[in-house]
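With one protein chain withheld, the remaining protein chains of the complex are depicted in position.
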Amino acid sequence: MNDRPAVHIKGVSKQFKAGVTALSGIDLEVRPREFVSLIGPSGCGKSTLLRIIGDLIEPSAGAVEVNGKPAHRARLDHDYGIVFQEAVLYDWRTVAKNIALPLELLRWGREKRARRVEELVELVELQGFEDHHPWQLSGGMQQRVSIARALSFDPALLLMDEPFGALDEMTRERMNLELLRIWDASGSTIVFVTHSIPEAVFLSSRVAVMSRRPGRIAGIVEVDLPQPRSARTREEPRFFELVTEVRERLAAGGLELEPAEEAS
Amino acid sequence: MSLALRRQAIQWLPALAVFALGIGAWQGLVAAFHVQEFLLPKPSEIARTFWDERGTLWHAGIYTFKEALGGFALGSGLGILAALLFAAYRPLGIAFMPFAVAANAVPIIAFAPIMNDWFGLLNPFSKMAIAAVLCFFPVLINTLRGLTSVDPRSIELMHSYAAGRASVFRRVRIPASLPHLFAGLKIASVLSMIGAIVGEYFGGPTNALGVTILNASAYTNFPEAWAGIVLASAFGILFYGAVALAELLTTAWDPSRRAFHTE
Partner (left out) sequence: MATIAVERPSQTWRGGAAYGAKRSALVAAGLAAFWGIWEAYRFVGERAGITWPFTVDATNMPHIHDMLSALTKPLQPGGPRLIQLEWHWALFTGKEALLGFALGGAIGFAIAVVLAHSGILRRGLLPYIVVSQTVPILAVAPMVVVGLGTKGVKPWIAVSVIAAYLTFFPVAMNALRGLLSPDPRSMELMRSYAADRTAVLWKLRLPASLPFLFSALKISATASVIGAIIGEAPASIQDGLGGAIVNFNQYYSTGPERLWATNIVCAALGLFFFLVVLIAERLVLRRAPEHVA
């Protein structure tokens, strides 16, 4: 469409009231249709950065633009689909109604909603569970519902905070493939937080490695693995090289040996 | 420290403002609309009467408060004991709880006159008894709920340490039940005052607060009746406040409370 960045983070810092500096001087650009992962040690501010991008909290300094608009405007324009680590489903709603929640808020008509929910249920392969309640689903199924909910209104930007952190390895790898399929089909941009180096490498076009508190971007690794990725990708030598590179960056960032400038 | 004090001040400022506004509006409205003294005397009038009658009223208040306190201690103590027993011997609890829940749905206060008949009008124990019965069920139900609705994982954790039953009670169940226990005790503190006064309404010694209010109304001394009502309320507030303070000191960790009272 155009080449202005989907997400433009400019000099963002965040101090919490308790005196904790969670982020300092973050600069990052995410291109449209890109899949960027944030990876870093626990407590380095990944969730905080994601929530600042989503205008759920305000930065102490700096600004975020999404598709050329301030983050606040983007939120009001329904540009975001958010997926949390836990599925955050409403117990009193069925699967179908949980998926339809944002559509209700956007005042879609009943029939249009029903049609869209049907598509999404198919996309995340939950046919037959439309009338179940969240507590009748497994953890992986719940997370698929919350992904379907995030995708339901075709948001320009998907923000995902360790969405597969609570899943077992097998489910997780299958969900990874599904997510890539969904990403390909929906044409959205994704910012993805994870603790898993292989997951970050497998999914992303770029991996942003963050350093320990105060959180900085310690480096960015371009993932030049061919698209579309498949289960095979995990067996390629290049995949292992990239995993090693991210791991070394992480170790270096954790010890704060390298200054942040060498990024990009 | 001074920061904490400032935070407290900000916390209570709106409440103080509402108090001042409320008293001012009361005074103003009663004067402006010439409300009959019988319905609602001016606050200044009540305050003056209170000052003039402070000796009598104060003693009456203390007398009734002692009744309430005795009933509170008796009823809540038995309630806590019963809850511990029911939590330790689950079949006992399962058999008895439906009756406790049903008894809690009964307007027990209607039995106040019978307590007077049982223990004698002038015996303070007749008021304590009704207050105790009123306190017993909410404390029992709340405490038992607290003792038994512990996250199963924290019990499993204790089992993994090979902790015994007593240890699980002491380290998991009892601490986890405190917020619930205090919810019950707060209800009980208010109920015990109500119980004592309702008991006195059906007859009691002339130096009791409920009887003083009743007699003042009967002799059309309405400012005194209202002064008695305000005093009863003040004792209720102090009692409730004391329980709330005890809760604050013992359950400062409870996150649900913080969210409830501040932002």
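For this structure, a couple of remarks:
Letters A and B name the chains as they come in the text, with residue numbers starting at 1 for each one.
By our rule, a contact is a pair of C-beta atoms (placed from the backbone, for glycine too) under 8 Å apart; a residue touches a chain by one contact, two chains touch by 3 or more.
Everything quoted here is computed from the prediction, not taken from an experiment.
Here one chain is not drawn; of B:Ser44, B:Asn104 or B:Ser154, the residue touching it is B:Asn104. One chain of the complex is left out; on chain B, the residues touching it are 11-15, 17-19, 22, 38-40, 95, 98-99, 101-102, 104-107, 109-111, 113-114, 117-119, 125, 129, 141, 145, 149, 190, 193-194, 197-198, 201-202, 210, 213-214, 217, 225, 228-229, 232-237, 240, 256, 259-263. The set of chain A residues touching the chain not shown comprises 51, 54-56, 75-78, 80-82, 84, 86, 88, 90-93, 101-102, 104-106, 133-140, 159, 166-168, 171.
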